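A single protein chain has been omitted from the complex, and every remaining protein chain is retained in its original position.
Let's turn to chain A:
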Amino acid sequence: MMTSTRAITATTGDRNVSTPSAGSNRAEGRKDPWSQLLEKVGKHQDREAYRSLFEHFAPQIKYYALANGLASQAEELVQEVFVSIWRRSCLYDWRKAAASTWIFTIARNQRIDMLRKMQRSRAEMTVETEDLWQIPGDDENEPVTSLHRLMSERRIRDSLKHLPEEQITVIAKVYMENKSHQVVADELNIPLGTVKSRVRLALNKLKVILQDQNA
């Protein structure tokens, strides 16, 4: 499950991209290479940077489509996501989200949009997908939290390695196969309460739950 092999390995290599000169603060110096590439696309319509992003993220998005049962639309989803990345890249702000997170939310929204359009006619689309599923980091009023976000990403990465397999399995089904907690419970033949407690344990370890009054 948690393998690092990929069908297509990024040809840019994580470390080939030089850190921007004169990083104005410490967080700037820790900007990850994909976020730097995405900024280049946004600021300069840099096609080589765009290609590097494509080579790295397109296989992930195709996998995501396939895991969702969008077999015949998988290539189309990749195209839609990358058109959207190109058009929106000027709005990207590395301080608010890593490139990977930003691209994940676009992939999520495009998948939802594709499914919604397949399920109903245009006339029936009374609510736009973007009205329901926002792109985080679009908010100009959001405080800049670059260090906080870099730290929480590192923590998630580190903690994920130590999660029990049964918790990873549940989270993977929720995020990759887009199954509700109830469907995951049915598939694994365990009670809904068990799914929820596995999620809760995982989120606790990942410290995603912060002052959660209701969970």
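To be clear about the criterion, contacts are C-beta pairs under 8 Å (C-beta built on N, C-alpha and C of every residue); 3 or more make two chains touch, one makes a residue touch a chain; residues count from 1.
Everything below uses one rule, namely that contacts and distances are computed from a predicted model.
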item: Listed names "Transport permease protein", "Ion-translocating oxidoreductase complex subunit B", "Anti-sigma factor" or "Acyl-CoA/acyl-ACP dehydrogenase", matching UniProt entry of the absent chain; value: "Anti-sigma factor"
item: Touch residues of chain A, complete complex, unshown partner; value: 1-8, 47, 51, 54-55, 58-60, 62-64, 66-67, 74-75, 78-79, 82-84, 86-88, 90-91, 96-98, 100-101, 103-105, 107-109, 111-112, 116, 119-120, 124, 126-128, 130-134, 136-139, 142, 145, 149, 152-153, 156-157, 160, 171-172, 174-176, 178-181, 196, 199-200, 203, 206, 208-215
